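First comes the structure, then the notes that go with it.
Only one protein chain is missing from this complex, and each of the others stays in its spot.
Note that the chains take the letters A, B and C in the order they are written out, and that residue 1 is the start of every chain.
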């Protein structure tokens, strides 16, 4: 088995999935990335680390999260829709799975400063949470524009003891927050652990974050088998910003016959409309202008406002194992409201993208009647309600 | 065994726990209360109903919720503090346990209109959620003052398909919302199910709601036994508004040796400062003036702004099985912040009352060093963050 | 059958009814304004057979917006059960008075003390809409001991056996709630009002008055075809909230009286 091409196995030793991935960082960070790779592998292979992580996931973060069968919506659409409920995880999204893993790793590596970037604030809140729990100092970089839009999440991080640094470079949003976090890390790499929030960045992050998120897919697969009498779903769908919830989900189903579909926002479809490039430490697909300058992503959901995508998704798209679709903001708003009314669940706008595509694909016949679908509901909508209230009024 | 006095068993046939409880409703509602009592007993004894409810609690609401051992805070206080994590239940508090039960019951009784009252909005959101899930029409009464204070929760309910009716009588808060819901019910009793949100109201509500919430205590007891090697905690603490999370929790521990402590807000300590009276269908303790007019409760947490308390709590206080303490708003704010920083958990302001008392009691020696404490964290603090931001700034 | 002591309220109502007259009982919120006793006197003078005196309560769950508003005004003026009874004791009204309020005010004072206070103030009946018969034993015995008629209510939802029990237990009169709902004016007479009146009258000799929803003289007449008369609350209180005062109150109650007497000339007093 060549690791590089096995179905959602390890990347090759250069940290590549096919031609994507790698470790394109300033020289100062190369040793840190290598150290992290080593430390992660050791930890991941260490039963003590795994059991400590599992215990936190279980008794602190609330895992396993349930799979909920949609009653009304399924019958309206003529499908069998099952939701993997990451909205019920502590802090309200799948982001906690990854940060608990990385925070434990940081402690194991003896790093007491824990930095993170955040867009909407979900990864920032999750990072601040894990840092508070494990007694790490936490600094979160957040674009100044997002700091203003998400004042409550900023305050939430502060309550958790984190320092939030408004980023004033570039467009002052997520992409720039990553840049500033990288700059911090370049300057502080000896004492600092950089906790990336998605399956992006230099190797080993895309691989490591996917491994920390694979619990989503592994749980879901088992749960689906109980619901489907030992069978797997026909279709597995997740939204894709950087792609961590999708990667974690897909990892549980990559070796089944299930179709895998990632759903991007129309204004941030790095896999759909982007081209290969090298940014934020990785070779992957990015939205770029004709010279190779990186463009801003724009979508209704701050968590998907990223102009790139994780390298493993670029690879899965290239080899055809997964397909990537995109939906408009208007479709997302409709899907959001529909789930609220039919199932009593307010999804985050991010996973509402996945649902929006399912609804459209069902109508267009791209999903057949009776198909059994597992969709990851990556987070809850509470964070978005104020914005939606404005949008709908 | 006389049912009336068994430790958290059934009330007597007049619906009384000792001298508290009863069914003090307008004649129009008496037959409805009797019908509900019958229907509840039948359902509760019906394995099909119980398994449908358990299935919803499990695969929809996310039960069992974990018990989290506090690491840092325990060692700071010199105790062993365990939190029952109702904040991780769907909609963010224990309220969902009760409304799923009542909504299933409403369906079983053939009532398609589902009304509820709400203060902060938690019970309203939970009710709207259950109604959406089960296809019931939902109307929520909410004091006009609270409608303005909790605009996001109002919108949340509307997204879930509920109609929110602003109540303009009295002080326009929770107490008045209950009055208006009762008035609606008086007029619509034949088609309408009234879903009360706590262990208050006429029999069988206090008993029924406690039974729907006892899953909290029963799970917690089992979980504590795993953590404590087969032993029970020394102390069990929960906040008390109407008292549903406390009643559900206490029910799991009433027959152990654990001390049971309910914590009320200083400005709404119906058990602590109130006297016996008859309001909202029950004989219990209420804050009253010298003539017997009911006073408004005031506290930092809207969910505890109720001038009464469930009759079973009045009874538990009277017989000394549980004690009731109160804490100030300032202590609550401190406890809220402390849990955020030490454990990465933002509690709702309601359960922050329970924690505030634990902190004070530890300092005052009323809790001994090394005591093993189970506290119910009845809900998450996201709903309160905006208010706290204002208060702390 | 138990021996039944007939109190002064019921005695008067029975007498009037037996004289062929339909009973008219207006509701006045005590303490609504400074001159509220003049209103009581005005409605008595206009032909009321008894007057219901509402003692305002903070949480009046059986009342619609009009009477709620009156209660709020009265409470804001500092009205308390004690102040109401003190004023009633000094009032000089020629018809029987029955207080209507919520049970907590009685429970708070203590049933015994309250029954005695009512009697001392010259009140001859009491209506507690949130004290159903199952919970009322203690209060009823204290009331009976004090010579105060404890009026019981029946509702459209009350099943047959229970209705019989309530009608038997009720003193003063039987308060038949005419519809499912709280106090307030209604455009039409609910069929339920006629049905409930008929059901009660078929099982009791005690006068049966229909309350809740009675709004116009015509409605009073329609309902009284099946009942011994009516209780009128919100329709009167709305006029008082509008500032119509004792004259307006007298005129309105007079118009009801006239309509009833036109239809049932009976034995004029």
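Just so it is clear, contacts are C-beta pairs under 8 Å (C-beta built on N, C-alpha and C of every residue); 3 or more make two chains touch, one makes a residue touch a chain.
Everything numeric here is computed off the predicted structure, so don't read it as measured data.
Shown chains touched by the undisplayed chain in the intact complex: A. When the whole complex is considered, the residue among A:183, A:321 or A:341 that touches the unshown chain is A:183.
Across A:67, A:81, A:120 or A:294, the single residue that touches the chain missing here is A:294. Here one chain is not drawn; of A:22, A:92 or A:248, the residue touching it is A:22. Only one residue in the set A:8, A:32, A:57 or A:375 touches the chain that does not appear here, and it is A:32. Summarising the interface, chain A meets the missing chain with residues 14, 22-32, 169-170, 175-176, 179, 182-183, 186-190, 275-281, 283, 286, 288, 291-295.
As a convention for this text, only the chains that are shown with their structure count from here on.
Distance from per-chain Cα centroids to the pooled protein Cα centroid is smallest for B. Relative to chain C, the chain whose mean Cα position lies farthest away is A.
Inter-chain centre distance (chain A to chain B, centres taken as mean C-alpha positions): 35 Å. Our note on geometry: chain A versus chain C, Cα centroid distance of 68 Å, whole angstroms.
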